[in-house]
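A single protein chain has been removed from this complex, and every other one stays in its place.
Up next is chain A:
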């Protein structure tokens, strides 16, 4: 029916579909929807930068304006991945630049971003507006200076938790006088000084500035001046907050803060004197987000008093020095709370101030809307988890980290299987789960049985046998990311269902029982996976014995074969022919299959043939018996063997896949 609408109408309809998954589904309906969706797609999300190449991205989505890329595996955050593992953004920028793409937004997470990349971005994409870097490294203030100086329409520069070499603080001065478009500026993670005068002038000429997060070097009097110039701020990150409450400077600050009636998000306090917090109280009533997780200077009474003013909080990030009692204050004050993160204030020590299960139970009882949790604690009990599960059945993210990774329930001395089992059984919408504490195979049985929506699972120091991993792989149909460390899972678990890994983004296993031989087997059986072995030991030659246990293995699905930028410490398994693998062109395939090209078109070729050559296995997915999407690398064996009545076959060129939620039609392709 929809085929009778002109393309423009469909395009307009598709504009309302913004979610990646939905757009991916839209593109699978039929050829014309595929084409229209493809040309009208502006935002692309690539969860693993090595699953696809920039060339193929552009071939499929020539109109892309906003790109999100993620690089290193999650455990890189915890120093488990060598610094030079990969995730370089430069090759992407280079290709985008060369192909004339009008890139406007770039969001990167755990990638290596060189100054060269930033410079290239700033000089190539004339309409570049938004740069968001999360947990990235490889750049310095020079790269930031290039962005500031050259991006004439810059709206957003958001640096979150990056390791930046910023010994030169000049970058802020590089924003030209003509730059008045800033909406969001976050440089809280920079350690160095900035030009305060330049900062004040920049804020003065940015009437649209809504979000401003400062670093430690910005002193109080500058903060006061900035607030006077930007009372329209919605999100504020305070750098240094030390003042004498009885001083004139403090009064001026109070006045400035009170003028900012729109502030809903507050963070920072990287340096703070607790006595000064009362100046903040006037704006606390409007806060929906409060992040004090970098402010160990605020604790005890001062902290709880502050929280008592924040009745509208929806998101709270805090340190564990808040204590169980403090969490009780949160529970009785913040009835709208949806997300809570409690970080350890002393990650290296015994954490005498840390919270326990009591605090969590209090919050679960007082905050019924709680749906996202990250909780570092001294201990947890099954009883507490069962209570929490009953109080809060709406968890989407539940991440519990007991500081001693194998601690049992201190009251009963039992493993925490029953507690986590209650969580997965009660929280039917759970998408992300991190486990800790003493755990046996039993908890994984529960997870496999009940966690139907689970997409990401993190396991450490748990389980007794391969059964644990098998319960999860067999049960969790929507699993996308599985990361495991220090568990007794071996080849039997790894090899039970290798096809499953094609339905997932990635699998990480470190300090487990899998061997080199097991990993090689996966690589040989599954050409669509890259199986990487990370070996950081001092041995000059990695022991080639297949029986050798592998220290770290990271495997992920990909459409572009082995990457070429891996360092020496990373081995990509698979036979040599596959590592030089390239996709045969359509012409190659046509020759092979003795098909006649009946009609050529930009988008498709219609073939007629009596002759099919069987080649290997692959998966077929089709909405319509006359339209097939399949991976061009593999043959048509299944089509030939199953579609005996086939009269018409339409084959789409190798650009037929997406870079959607991971890779789009590849997901459809692989679906069994």
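The criterion applied here is as follows: a contact is a pair of C-beta atoms (placed from the backbone, for glycine too) under 8 Å apart; a residue touches a chain by one contact, two chains touch by 3 or more; residues count from 1.
The working rule: contacts and distances are computed from a predicted model.
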Name check vs UniProt for the chain missing from the figure, options "Aldehyde dehydrogenase", "4'-phosphopantetheine phosphatase", "Auxin-responsive protein" or "NADPH:adrenodoxin oxidoreductase, mitochondrial", returns "Auxin-responsive protein"
Based on the whole complex, identify which of A:8, A:98 or A:163 touches the chain you can't see.
A:163
Touching residue (missing chain; options A:442, A:510, A:530 or A:558)
A:510
Can you say which of A:296, A:368, A:393 or A:527 touches the chain missing from this structure?
A:296
Cross-chain touch to the chain not pictured, restricted to A:50, A:75 or A:125, is A:75
Taking the entire complex into account, which one of A:6, A:347 or A:547 touches the absent chain?
A:347
Touch with the missing chain holds, among A:461, A:501 or A:554, for A:461
Spell out the interface residues on chain A facing the chain that's missing from view.
75, 77-80, 135, 161-163, 189, 270, 274-275, 293-294, 296, 299-302, 343-350, 376, 401, 403-406, 408, 410, 413-415, 434, 438, 440, 458, 460-461, 485-486, 488, 510-511, 537, 551
